[in-house]
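Every protein chain but one is kept in place in this view of the complex.
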């Protein structure tokens, strides 16, 4: 028997309860020896888009092969499908990654941005992707609760893949899945409009504007503040000043050196940012 | 040598400090290779009853065999005993679980609800349970601090069991242990009185009323709010409405769909709930 695959977890469960612990207990019981890696459990509650962005930006750094178990699931217990997706790994033709979670757009990172639709919708599964509906009774707990599919359904499915290396045994193939559009700013004439997709622990405001979209020189407006400084790293900004930088994710972000840009600007997740070339 | 047993952790230590990290460092040094599973470390500080409830509701999903290391210990350094309990696993006659922690009621889940007393008290150890006082000098650190038995005493004891599969070597048998009553609502005529035992990350208010106690149709009063809707899952409620559901733990809970019932009602852990049949 080969070693079980690593299982990488991303949820909005928080760690205040035993929800994540119960998921890991099921994984440990059903895929003994599989390394468990917490990406984060603090996606904003019910925020599918933030979860999808966090997964997409972390993906290049994950081991391959690996199983990704992702749950942000406001529709738990409704008709949204539980799915398992097998996807190729960009840049490594011999490796595969598996994604397990609800079919609500959270798993969009399994599909490269340029193969995604221009608005969130159920989309044809692109070539190379293998999508399964999770139906096998062996890959779920004996009793499935109405509100905790992470434990009762997704964890057993992820453990099944990690332990066996197979996902096609989980259920029938599907020819479509729900995908979010690529995360990017929207060009309007010469300006670029984006939103704050994530506020990090330091109060840095990360936007949906990609570094490839940045003009040579620009001003960024957010919540009544105009920011004209662009720095390479935090220590290039004067202490206490707001400045833009390209985040380690490759997206434009706003930080205050050794301060908190979210508190300083009053901006929050979902707020608009407007970039104007100078 | 057989593989070390998984060790499942539940504490009120939080993760803001290195307390949990020091416990895990001791476990890693003394039981190398034992999988560590965090159930949660965010039990409300000193809340033995909440910790016991969180452990009891997660227990059916833990691996077996396994060691449970649980520490919510307001009496650390006082005369309360450190104990290790070996208990059978309901539904699996060949498996065993071990519980390590303070003898203050936190480990009540080692005993089925129907074998527990009607009020918190030191109780005779029921048949099938093996309770030990932790006394062996080999199963503690060379120096035991007055305030951190989790690291100095409970972690070495848990590592000892995980590494050796033995708990009876930890110290002499005890014929009693402190037990909490079963978590359940209290019937008063046709009404059922309970309390909020846990507020989860989403602001859901989980009560001590068990699903088996629910009448066909009822109203639930909490903190001046009366709730009459009972739903199977969150998405069956209108957005913004308060509704009751049976939580994944099997207890009655109050949620606001894609909202926060604790913020909405102002209710908190320990608050009373009253259920009246209709």
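Letters A and B mark the chains as written, and numbering starts fresh at 1 in each.
The working rule: a residue touches a chain if its C-beta (ideal position, glycine included) is under 8 Å from a C-beta of that chain, and two chains touch if they have at least 3 such contacts.
The shown structure was predicted, so the numbers you read here are calculated from the model rather than taken from an experiment.
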Which listed residue (B:52, B:76 or B:196) would be found touching the missing chain in the intact complex? B:76
Residue among B:3, B:17, B:92 or B:228 touching the omitted chain: B:17
Residues of chain B in contact with the chain that isn't shown? 13-22, 24-26, 28-29, 32-33, 45-46, 74-78, 141, 145-148, 151-152
Residue-wise, where is chain A in contact with the chain that is not depicted? 6, 8, 10, 15, 35, 37-42, 54, 57-58, 61-64, 198, 200-202, 232-236, 245-248, 258
